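Just one protein chain is left out here, and the rest sit where they should.
Then we have chain A:
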Amino acid sequence: MMNSKPTYKLTDKDFNQINRRSLFGFQLGWNYERMQNTGYLFLILPQLRKIYGDNTPELQEMMKTHVQFFNTSNFFNTIITGIDLAIEENEGVEGKDTVTGLKVGLMGPFAAIGDSIFAALIPTIFGALAASMASQGNPVGVFIWIAAQIAICFFRWKQLRFAYDKGVTLVTDMRDRLNALTDAATVLGVFMVGALVATMVNVKFAWVPQIGKVTMDIQNNLDMIIPKLLPALIVGFVYWLLGKKKMTSTKAILIVLVLSVILGGVGVLAKI
């Protein structure tokens, strides 16, 4: 074990290769058992071979280390990879425990941040914009979203080298800023949901009951309270429904589908 400290230094070519593999291959092997485990290994296998050398027991040990359970945001995964490689390049197989601890310790927080930004906020903001333009037959919103995603890919490319240079301090540096940004983005997200409720649920009361000789135009009465009250009430109902035990999003969609078919079919509700 005397000569176990590796001598290989990663080059720009290595970083580019990892980034290509990350953008176009990271999650192909996603499986129920260990999720992104093979993806993690696939990304850095060429570099591991250079660091440890082919057919060495060290390489095999590290390959086995890297196919353990792993799951994080596929937008932030190369930050962990970068920090990991900086350690392995210096410490070699002796850094194994550090690397394992690092992977396990960081994958959770990055999964959480990544999900809140890339699964909730970006689709809300850009998806809502694209969808509301699309509903009028205008494709421009989709192109705006594509442009945003290209910008995101650019930063996904940059972050690997950045994490490699900065090491673990990056994570602590990032935390405050990311928290503030995520929080600010949720403000925009919540605002947009309010705007969407007011524009994209296009139904009204069609039911006009006759009480004696007086006809009651329910929709007009609601409009006088505040326009779009019905969409707000519907969203409120689904919000309540989602709070029920054992409710999934798929179930909620199907329940709303059936209820609206019935209410629409008998003529209580109508499309605007």
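Following the convention adopted for this analysis, a contact is a pair of C-beta atoms (placed from the backbone, for glycine too) under 8 Å apart; a residue touches a chain by one contact, two chains touch by 3 or more; residues count from 1.
Basically, contacts and distances are computed from a predicted model.
Per its UniProt entry, the chain excluded from the display bears the name "PTS system sorbose-specific iic component", taken from "PTS system sorbose-specific iic component", "Branched-chain amino acid ABC transporter ATP-binding protein/permease", "Stage V sporulation protein SpoVAD" or "PyrR protein".
Touch with the chain that is not drawn comes from one residue among A:59, A:83 or A:106, which is A:59.
Only one of A:51, A:86, A:99 or A:128 touches the absent chain when the whole complex is considered: A:128.
When the full complex is taken into account, the listed residue touching the unshown chain is A:192, out of A:10, A:51, A:99 or A:192.
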